[in-house]
Every structure is written in structure tokens, then in C-alpha cells.
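Only one protein chain is missing from this complex, and each of the others stays in its spot.
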Amino acid sequence: MAVDIESRTPVEDAEGRTVEELVVNIGPSHPSTHGVCRIIAHIDGEIVTRAEPVIGYLHRGIEKMCENRTYLQIVPLTDRLDYVGSMYANWAYCRAVERLASIRVPERAEYIRVITCELQRIASHMMAIGSSGADTGAFTMFVWAFDVRERVVELFEELCGARLTYSYVRPGGVARDLPDGWTDACRAVVDRLPAKIEEMDRLFFGNTIARGRLKGVGVLSADDAVAWGASGPTARGSGVDWDLRRDDPYSVYPRFDFDIPLGDAGDAYDRGRCRLWEAVESCRIITQALDQIEPGPVHAEGFPRLLAPRQGDAYDRIESARGTLGVFVASDGSTRPYRVKFRSPAFCNLALIGRLAPGHTISDLVVILGSLDPVFGEVDR
Amino acid sequence: MALVDRIGRALTGAPLLLTSVDALVDWSRGQSLWAMPMGTACCAMELIAASFSKFDFDRLGTFPRPDPRHTDVMVVAGTVTRRMAPAIARLYEQMPDPKYVVAMGNCAVSGGIFFYDTYSVVRGIDEFLPVDVYIAGCPPRPESLQDGILQLRELIQTRSIAAGHSHPREMVLPSAGDERAGSVDARERPSVPHVPVRPTDPGGGPE
Amino acid sequence: MNIEELREHLCSRYPLLCPLFSSEFGDGTLTVEPDDLHRAAGDMKELGFSRLDVVTALDRGETFELVYRLESAEIRTGLSLRCSVPRDQPRISSLFDLWPAADWQEREVYDLFGIEFEGHPDLRRILLPDDWVGHLLRKDYVDDRVVKRPDYI
Partner (left out) sequence: MSGAAGLAWGVAGGLGAGSAIALAALFGVWWERKVSARIQMRFGPQQAGPFGLLQTLADTVKLVLKEDILPSRADPGPFLRAPLVVFVPIAVSLLAVPLSAGWAPLDTSVGALFFLAVPSVSVLGVLVGGWASGNTYATIGGLRGAAQMVSYEVPRTLSVLSMVVLAGSMRPVGMMAAWRWWWLPLTAVAFVVYIVSSIAEMNRGPFDIPEAESELVAGYFADYSGIRWAIFMMSEYGAILAASLFGAAVFLGGSHGVPGVAGFAILLTEAIAIVTLVMWVKWTFPRFRSDQLMALAWKVLTPMALVQLAVVGLVAAWL
């Protein structure tokens, strides 16, 4: 609605007549673009013939800013990358720095990281499912899902004082230990969650209209998912059995028993359902982690106030709510990184939209976009 | 209105009728602030949270509508980049008068954490939009946003359309002595229209 | 599969690539010449690296160092493919035909570093507007609109 474009272009139709193709400009501010994405959709009647995403409306230059910050000062910047799942970017960055500086993280800190990140996965998936519900017009679903997210955010608030930008995971451990009574509160939230999730499953995914809207929309084949670098629930919805938590385990994940939900059709419905059941699996992981966690230090001993790793570069990645979140940190031996690169899963997943949208109606376009779950802080960095 | 006003003034020496109409209009405008959610980044999450179940913006008569033509207040929530600024300015122009702008979060207020070292961020949306209320925080809590909307209401209700009744644009900040300061329950606030006391105006209005 | 097994696996299949393999911080790295990049990448894809995770670059003064990070579901490990291109002539062949995932990734590197990818179907700026001047992750990029952060530390 905001940017003026030439909205009618003459094209030739199948029978060789010159017809006008309607160009609909969606975004950069549109209720269903989940942020500031712009999609230029060429439509024939209601059918999208070409969809071209234009990104960069939230490009804040975080990678450039990192070059003028010390290693610890970068942590708040990573919060603002994926603002729906800040813990992930914290953790991925810290893992890269720890690998670069050869820091060993205490076991309790690893457990806390797992617990917070799995909570974050629940929060993030609730946002994704809720907003894809809102895309199809089921606004109540959004409110219900957001209410679940709110419970998790309350836990985070108790933990680190922030509702959204936590800066909780720091290089060498976590910022502070769990507050008193937090584990009980967490357990109470996690115990109630699966029932709520099942209720939402019935409300939305069990609804005939929603099934009609989501099934068969934006079908992504498994081969395409791998070739185009899709990861996370976007790829798993297509049946790509690849989850870093299990396949290239990091932290203490090998100690937990959990399943990876997989879809088979690769449509918006399967992607949404995958997210929903991943949230249930996250509850399982959190419960196990709360059982196993032992008292101990939460930050590495003898951690320097000003980190200056030796020259070199390191890459590490974790499974975020959106997929493989990688961080590449290069050091020149000084107290500031030489280069920081964030491999954001949303960026790679969003590249698929031009491939998935053609042939669907404009109503489906927003559903497909929602099912890819982009977060533009992360896409544009 | 001018004629009615003149008659009222002739009869009572004050723009009687217009004052009552004025109070109703101000009350309506303050009470019904529909938001254009211009969520660009992180703050958008708190903007959503503010209108959902736990915080419920609708209690205050505010609810988000995505179409600028139907809204009164643009809540700019999040970092505004140079590339995004023209789009926001255009959306602002599409809003019908009277319209207000709330800058939510440090990025919209001043650039915030993205003030230094970055080449693409606008350092505060007041570079291109007339901002009425600034809300600090990174991100501000939903309650802060709601408080910002209440302050905007206060601001609207102390402005006036009646001749000689314009009030200086200044914020009523809650202070320790204000009965508002500690009130958590929004229902305790007076919902009757607050007809403002006219300040001494040397420019001369009718008395 | 750990690094040593990966090295053996690689050396048994592609002996020519073996001397180019090194490991640092627990990561396998294969450093190749720009002209050989496409062939080496094709070999790696045959070896089982079915995913292209990241394409990025570093400004090393005289040269730009390109880093391609490959992932494999079968081998279950990662591998970095590196090569350097001269600063005055930053050109490299695109890997779009091997992994379509390179599409946006290479556009991003082009946008931020100005490295041209030959054979890329649609090489345009992606994060910045089309009329932007300069490539901002280059170390010599200056922009008078930037406010330098005071050096507290």
C-alpha cells in the first residue's frame, strides 16, 4: 500500500492477446507480511503468476556494527536479530565465540541454555502458528497462541528482567543463575502446555476451513528444501529428517529423549503442525532438563573481562525455531571481532517464496509467507 | 459553528454551546484512538501483546487496524531504516486528520541501540514525522504503551477546537503528588470528559 | 563423522584435494584457487554435502576471502570451502547451478562486498536499495552519515 509502482503492465496471454496483468504491491507495511517485507505479486485474476520478494527494509547493519563492538557488547545486538527468539541468536553467537576462544562452559549453564532455548522455541512457534492463523482470518487462534507465549515470556521476565531482548546467554555461560522458585514455575507452565496445545490443534488445525486453506498450499518437495537451503520446520514439514539437536548434537542435547516431528506433504498445513508438535517435544525436553539439572557454577571460571581470542575464525550453529542459525566469527586477535556473519534461517527460507507462490491465489500467498515464518530482524539483519 | 458560537457569546458572554460540543468532541477523540500498528521490528511484538488478552488495549477503546485510512494514531514500533522511512511517511499521509504519532521504543525515539556505527537507521522518527508521545524502552512494556496512549488522550483532551480555547501543548506527567501516579487500575481513572481549565492567555480570548 | 574420518574419506575419493584440507577449531577447511572453486564444490556435492549453508566473505586487504560452508546430512559434519579473490578484480563463478540456495546468499555477498558471481541468474542488490553507492562491509567503506561510537573500551 505504501510504495507506488506501475500497477498495470501489458503481457501476452496464452492465446497471444495482449492483456493487462495486475501488479499488486504487498508491503512493506501490510498486516500479513510479519514485519517489513514487500512482495510484488503479478496476478492473473486471483492467481499469482510471479511473486518477487523485496527485502532489506529492516537492514540495520548489525554485522557492520559488530566490527566496532567488543565481544561482550555484541550480545545485545544479537537479541535484536531474531526478536521472536532472541535466546537463539544469543546462544549461537556465544557458541561461536566460545569455540574461537576455547572456553569451556559449565554444565549447569548448558542446562539452563537448553531450558531457556526450548522455552524460546515454544514462544516462537506459538507466534508463528498464531500469526499464520491470523493470516487465514482466525484471529482468535492468534490471541490464544499469544496467550501461551505470554506465559513463557513471564518466565523469561522473572529470569532476566526483559520480556523480549534478554541478553541472557553470554560468552562463557549465562548472565545469572535461576532465581528461587523459577524451576517450579517453569515446571507448572510446561506441564499445562500440552493440553493447551492440543486445544489449539482442535481449534485451528482440526477446523475444516483451516484445513482447506492450508492443505496443498505452498507444497515444497524434500529435494527442493535441501537444495534451497531450507531448514527447521520449513524443511521438516517436507519430510527432511534433519535436526541439529539430534543429528549434530551440541550442548547437552544427547542426554534427552525427544522426537522430531516430520511432515510428509510439505504444505503449509504440515509446516504448521510440525511447529505445534515441536512445542510439545520442547516441553518434554524441558521436563527432562529440569530433572537432570545439578547445582553448580553458571559461568566459566577465570573469564577475562575483555575477551581477545587468538587469530582465526570459527563457525557454529544451533537449531533455532526457524532452522539452522549459524554464526561465523573471525578474529584478528584484537578485542573486537574482525567480521561477524549471521547465517539466518529465515533469510534462506524466505528465498523460497518466489518458488512456492506461483499458481496459488493471492489469499494463499499470505498463507505461504506465514508458513515460512520469517522474522525480518533476522532476514535483513 | 461560528454563528452558533456568536449567538451563545452574545447571550452569555462565553462560547457556551461550542464549549459543550468541544468537550464532547475532545472526549470522543481521546476515547477512540484507533491505532495504525506500524510495527517494523522488535517493538512490534510488544505492540501485539498490548492488544491481546493479558493487556487488552480494547479496554481503552484502542484497537489496531491495518488500514491507515481508518486510524487515528500511528504507533511506530521499532527501528526505522532509511529505506523504510518514505513508506512510513506515505502511510502517515494516508491517515485522515486529526492524526497523531506515537514513537514506541528507543529506536523510534532516537535510534536507540542503532544510533552509532550504522549507516541505514533513521535516528528518531521525529526527523520526518511530528511525534506526539515518546515512549522509551527497548522494547517498552505493553503497559508503557498503554500509558503512552493515555497520555496522548490527555493531550488531545487539553487541546480544543473552540476559539480562544487552545491550550499549550504540554504533557501532563504523573508526579508523586498526582492522584494518577500510583493508580494501577485503569478503571479508577475518570471517564467523564475532562473540560480543561483555560490557562491565562495574554493573547486575549473572550472572558 | 569427525574431522579425521572426513579427511580420510575425502582423500580416498579425491586425492588431489587432500593437501588443501586443513582443520582449525574443529572445523574442516578446504582452501582452493578461485578457478577450481566450482569443480571442487561439485566434487564436494558428490561426496555428500547436499546443503550449502552459508556464503560469506571477509575483507583481507588485498584480497577477499570467500567462505562457503557446506553441510551434509549423510556425513553429519560441516566443511568450509575457502578461496581468495583479488580486490581489484573480485569475480568468482557462481554456485547457483549446484545449490540454488546460493541465490540470495550470493546476492548478499555481492551487495555487501561487491564480489561478482559469474553465472548468477539475477545478481542485484538485496539488502540495500539498488541505488546505494559502495559496498559496506568492505573495511574501506566510509559513510559520512555514520556517527562513530565513542571509544569507551
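Letters A, B and C mark the chains in the order given here, with residues in each chain numbered from 1 onward.
Everything below uses one rule, namely that contacts are C-beta pairs under 8 Å (C-beta built on N, C-alpha and C of every residue); 3 or more make two chains touch, one makes a residue touch a chain.
All of these numbers come straight from a predicted model, not from anything done at the bench.
Visitor: Over the full complex, note down every shown chain the hidden chain is touching.
Guide: It touches the following shown chains in the full complex: A, B.
Visitor: For the chain that's not shown, point to the residue among A:22, A:185 or A:260 touching it.
Guide: A:22
Visitor: Looking at the full complex, which residue from A:138, A:265 or A:346 touches the chain that isn't shown here?
Guide: A:138
Visitor: Check the options A:170, A:213, A:245 or A:299 and report the residue that touches the missing chain.
Guide: Within the whole complex, the residue contacting the unshown chain is A:213.
Visitor: Can you name the residues of chain A that touch the chain not displayed here?
Guide: 1, 7, 22-25, 30-32, 46, 133-141, 143-144, 147, 203-204, 207, 209-210, 212-213, 361-366
Visitor: Spell out the interface residues on chain B facing the chain that's missing from view.
Guide: Considering the whole complex, chain B reaches the absent chain at 24-25, 27-29, 31-32, 34, 52-53, 56, 58-61, 63, 65-67, 69-70, 72, 94, 96-98, 186-187, 189, 191.
One rule holds for everything that comes next: only the chains that are shown with their structure count from here on.
Visitor: Quick check: more C-beta contact pairs in A-C or B-C?
Guide: A-C
Visitor: When the centre of a chain is set as the mean of its C-alpha atoms, what distance in Å lies between chain A and chain B?
Guide: Computed from C-alpha means, the inter-chain centre distance equals 34 Å.
Visitor: If you average the Cα atoms of chain A and of chain C to get two centres, how far apart are those centres in Å?
Guide: That pair's centroid distance is 24 Å.
Visitor: Distance between chain B and chain C based on Cα centroids, please, to the nearest Å.
Guide: Distance between chain centres: 49 Å.
Visitor: Would you mind listing the residues of chain B that make contact with two or more other chains?
Guide: 83, 116-120, in rising order.
Visitor: Quick check on chain C: which residues sit in contact with 2+ other chains?
Guide: Residues 128-129, 136, 148-149 of chain C each touch two or more of the other chains.
Visitor: In the complex of these two chains, what residues of chain C are touching chain A?
Guide: Residues 24-27, 50-54, 56, 58-59, 67, 69, 71, 73, 76-78, 80, 99-101, 103-105, 108, 112, 125-129, 136-137, 148-149, 153 of chain C touch chain A in their complex.
Visitor: Using the touch rule from the top, collect the residues of chain B that touch chain A in their complex.
Guide: 38-42, 44-46, 48-49, 52-54, 66, 68, 78-79, 81, 83-84, 86-88, 90-91, 94, 113-114, 116-121, 138-139, 141
Visitor: Under the stated contact criterion, what part of chain A meets chain C in this complex?
Guide: Going through chain A, the ones touching chain C are 55-56, 59, 61, 63-64, 68-70, 73, 99-100, 224, 226-229, 240-242, 247-248, 306, 312-315, 317, 324, 326, 328, 330, 335, 338-339, 341, 343, 347-348, 350-351, 380-381.
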